[in-house]
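This is the structure, below, for whatever I ask next.
Removed from the display is one protein chain of the complex; every other protein chain stays in position.
For clarity, chains are labelled A, B and C in written order, and residue numbers in each chain start from 1.
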Amino acid sequence: MSKKAKAPQRLQLHVPEPKHRPGDAGNFDGLQIATPGAMPRPATDAPEASLREFPYGLIRVLDDSGKAVGEWTPALKVDVLLKGLRAMALTRAFDERMQRAQRQGKTSFYVKSTGEEAVSVAQAMALDPDDMLFPSYRQQGLLIARDWSILDMMCQLFSNSADRLKGRQLPVMYSVRDKNFFSISGNLGTQYPQAVGWAMASAIQGDTRIAASWIGDGTTAEADFHHALTFAAVYRAPVILNVVNNQWAISSFQGIAGGECATFAARAIGYGIPGLRVDGNDFLAVYAATQWAAERARHNHGPTLIELYTYRAAAHSTSDDPSAYRPGDEAEHWPLGDPIARLKQHLIALGKWSDEQHKALVAEVDAEVKKALREAEAIGTLGSTKADPATMFDDVFKELPVHLQRQRDELLGAMGA
Amino acid sequence: MSKKAKAPQRLQLHVPEPKHRPGDAGNFDGLQIATPGAMPRPATDAPEASLREFPYGLIRVLDDSGKAVGEWTPALKVDVLLKGLRAMALTRAFDERMQRAQRQGKTSFYVKSTGEEAVSVAQAMALDPDDMLFPSYRQQGLLIARDWSILDMMCQLFSNSADRLKGRQLPVMYSVRDKNFFSISGNLGTQYPQAVGWAMASAIQGDTRIAASWIGDGTTAEADFHHALTFAAVYRAPVILNVVNNQWAISSFQGIAGGECATFAARAIGYGIPGLRVDGNDFLAVYAATQWAAERARHNHGPTLIELYTYRAAAHSTSDDPSAYRPGDEAEHWPLGDPIARLKQHLIALGKWSDEQHKALVAEVDAEVKKALREAEAIGTLGSTKADPATMFDDVFKELPVHLQRQRDELLGAMGA
Amino acid sequence: MPTMNMIQALNSAMDVMMQRDDKVVIFGEDVGYFGGVFRATANLQKKYGKTRVFDTPIAEGGILGTAIGMGAYGLRPVVEVQFADYIYPAFDQLVSEAARLRHRSAGEFWAPLTVRSPCGGGIFGGQTHSQSPEGIFTHVCGLKTVMPSNPHDAKGLLIAAIEDDDPVIFFEPKRLYNGPFDGHHDRPLKSWAGHPSAEVPDGHYRIELGKASIVRPGQDVTVLCYGTMVHVCLAAAEESGVDAEVIDLRTLLPVDIDAIEASVRRTGRCVIVHEATRTGGYGAELSAIVQEHCFWHLQAPITRVTGWDTPYPHALEWEYFPGPARVVAALKSAMEAA
Partner (left out) sequence: MPTMNMIQALNSAMDVMMQRDDKVVIFGEDVGYFGGVFRATANLQKKYGKTRVFDTPIAEGGILGTAIGMGAYGLRPVVEVQFADYIYPAFDQLVSEAARLRHRSAGEFWAPLTVRSPCGGGIFGGQTHSQSPEGIFTHVCGLKTVMPSNPHDAKGLLIAAIEDDDPVIFFEPKRLYNGPFDGHHDRPLKSWAGHPSAEVPDGHYRIELGKASIVRPGQDVTVLCYGTMVHVCLAAAEESGVDAEVIDLRTLLPVDIDAIEASVRRTGRCVIVHEATRTGGYGAELSAIVQEHCFWHLQAPITRVTGWDTPYPHALEWEYFPGPARVVAALKSAMEAA
């Protein structure tokens, strides 16, 4: 036991720290970004053992000039691209107005998805409308891409009398069964194994619908992540498990979640499922990777983990001020650019779009948001109208048990008094 | 979206199933077993990225003739090997007698480690005595290799008046602070992040002691596994995380834990930590791999995950009958043999041991067990003597609060009456 | 009518439901090929196939998480948590998700699942195979909590639980699996054979959730209990000579307030018995309810007879277990108070 010979070294704790903090200039020098078009596109039934390099690469389609290059280029008609562009622009306009609405006290809370619009919009479009979505709070783009009513979303945000969730949920915690959009939970990660369970059920019943779920980079550390991957792998569940790596979890950079040790896509390797790492600000790449994973799932080849590499350009939520923990201009230096600008550039490069058309689109979606906002405000904003308090006792159980009847009566008595 | 063209395929759930069930003959044909000596031994500061093939290999040192071959051969003196042999034989003798004691009602429960003795014994020996161990219920060999009193262990098993745990714990759930052996929990996996925390504390304090923990293949599915790996990776904790893959988790074969999707060592890749896969029935290989991981940890290169590939030759516990779910003779066909027989063969091949000496050793350790058993029985077996009931209220808190004082008085009153 | 022990009755309930409804699926650790460590799901995989009855990875949180997703899809998962002591890793999925899904989605989604889990001590299981954590779950709105005390109720309640559209935690007192147990651990083991509650119809029947059963009518003291303690209380009633009315609550949430009220108003005295630790246990809620609803009828303080506020100690389990002697003492002191 020769190790005794040397004087033992003192141990020390390594605590990861981002390269730049407030006061520093935003800077991503040294970040290795793969060349667009460089990654091969394997067959969707390729065995996992042949895919173990993918988590360390980055699937990119759009190059710096806006050209789509390489094997991953999806065969998309221009109207699909235009629909995607519009949905992303609408999402952004919605986010802007709703953040303002929060500042004005019309709602208590809001979460923007600025810079991450390609993730939800391209993924929603690459899936079938009857595939089931288990989102986190930052995928409002899924609903918008599925053409859900933004008025309805606003009523939830304003907790007004038309709020389909009857004022029960924190703003942004939508639930839209009509669009196969699962009820969002405030507890991080819980939807991940639920999506796997839903997909298992679909397989048990010999159905054809698959499921998809989204969590953030920070949330990968939760138990639910491990449970979801384990169950999905063991039963080959037809599910797409997405990790939106937007570099931050409130004030913690992705290194605190282990992002400096390995990519999040690499987590998949240990479970024997394919892990794809994708330029999350590249609409085409996100679409193509999602389509690949969906096809794999639909043919009983099981789950895929997709890491969507992107950047949270705005604050975590309206309760947060990122200038306290990261350089104020960091977003501007993000090397993968802005997803809307990049798709716009691509369409212009294709000769199917122009700056003028884009300006008009931005004005149009903003007008759409404003119109819905006026309607929503007419119904009510936080506190001005709301669900009947007695409804609070409904849906705790399917039927109202005696003790809740009595409590409801107590409340109504107290309110009457 | 050409996928719509084809008729969608019906989904189906994959449920893993072992190749053989009761009624079949034990058979491991088709199991790929690596050649001894084939794996290279990297430097202990090798970067993780250079180690990603190790989880798919199998580190083996002893070949079929008992020769030690290859780079992983540890430089061990014969007396170390003999100590290992003795500790394994003592562990096995202890297990046999304690199982019999359970059958005779001297204790309520017992768990054997038959076939897995090399895991605990070699690992205990490769670590320093002041390294901290966070075991599961199947590593009694750790205590035996650290020369702990088997009489003391028996008193715990018999919950008698000398039981250091005062009759509080299920038999086998030892706790021996004197030997840096952490209190065993009945809840699977909980010790794993605790070991990481202990190691982090050691690093925070600039100490030199490292930690090690053990769980089974089945337990890798628990949340604690994921938490432990995540925290260990992020903070580069000086810890060795062992997975004892003995092929079974009660009645579930390792495929139910995901063992058919990837090796358990491969889980490490996704966290960016090295994963070694080791012939768990090869004393030398287990020793060498543990020594490698310990050296890595001691030099602040962080954690290692070690999968110890072995076979649970006996029942899960005295409450279990494996003939209900696996071929009765499966253990005999296990291709990696028996750890004691293999070390014995090695020592004989070295010319340092003989069949006669071995027979004498077996008789000697059995006599040692019998002697301790007589002493333990003289102190008491389950129910014949035990801790004073009033002590039940101690150690819930450091000091006895009023409500527990009152409850103790109530008990004493009831017992007096 | 066939005689069944509790395991057979539970197995029969699941068998009946699997047969009637192809949305019922069963999974958990060791429940598939092997049929469960207590054999409650024996033969079901053989009968209904691997995709409806299967083993899972050892991850209670994953079992519950996937069950919720399956429930949202439209299945009726019946999952086993091998011991109630191992339900804690699934706590977040149970409390934050299963219990709240219907409410937070305003009825759009729900989780009609049943969680079966053996609870209670008296089998030398030590602190992690003996707990009765029902008091934690009765505090969580949106969960129903059930604990049967005999084979007949076990089957009828389990069928009702599986058919229920809300999540139900179904605790099975493992000490009762093979026979009734009145706490006299030093006497010979009894089996269910010959016990009237062991006559269990083969087919489908339900026992409505939320309804208690008066297992011994009496005039002097109301005894509120459930699970194993029902048998202990019955024995104590006989041994004490007190004419106790023993109520087996069966469902803890929603609890049968009317039955409790009616009895205590009549007797004016109340003893509450459970095996779980005392402080903050379900007995506290029962005590509070009785006191709120029957204050003017009470002639003596309500007493709780419970496990102590310590982990369940292996070798000292009979000192921990609230056996008949302690219940007798409580009955007598309730009668003496004035």
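We take it that a contact is a pair of C-beta atoms (placed from the backbone, for glycine too) under 8 Å apart; a residue touches a chain by one contact, two chains touch by 3 or more.
Being a predicted model, the structure only gives us computed values, none of them experimental.
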item: Touch with the omitted chain, as defined above, among A:Ala221, A:Ile240 or A:Ala266; value: A:Ala221
item: Given C:Ser240, C:Thr267 or C:Thr303, the one touching the chain that is not displayed; value: C:Thr303
item: Residue touching the undisplayed chain, where the options are B:Ile59, B:Ala145 or B:Ala228; value: B:Ala228
item: Positions on chain C contacted by the hidden chain, ascending; value: 85, 88-89, 91-92, 95-96, 100, 103-104, 127-128, 135-136, 138-142, 253, 276-277, 279-285, 287-288, 291-292, 295-296, 298, 300-304, 309-311
item: Contact set of chain B toward the excluded chain (per top definition); value: 132, 134, 164-166, 168-169, 173, 175-177, 182-183, 185-187, 190, 192-205, 211, 223-224, 226-228, 230-231, 234, 394-398, 401-403
item: On chain A, residues whose C-beta touches the chain left out of the figure; value: 12-13, 15, 17, 21, 108-109, 159, 163, 166-171, 173, 185-188, 218-219, 221-223, 249-252, 256-258, 319-320, 324-325, 382-383, 386-387, 389, 392-393, 396, 403-404, 407, 411, 414-415, 417
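Here is the rule we use: only the chains that are shown with their structure count from here on.
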item: Chain separated most widely from chain C, comparing mean CA positions; value: A
item: For chain A paired with chain C, centre-to-centre distance based on mean C-alpha positions, whole Å; value: 41
item: Multi-chain contact sites of chain C, meaning residues that touch two or more partners; value: 51, 56-57, 59, 61-62, 89
item: Numbers and ranges of chain A residues touching at least 2 other chains; value: 200, 202-204, 223, 226-227, 230, 234
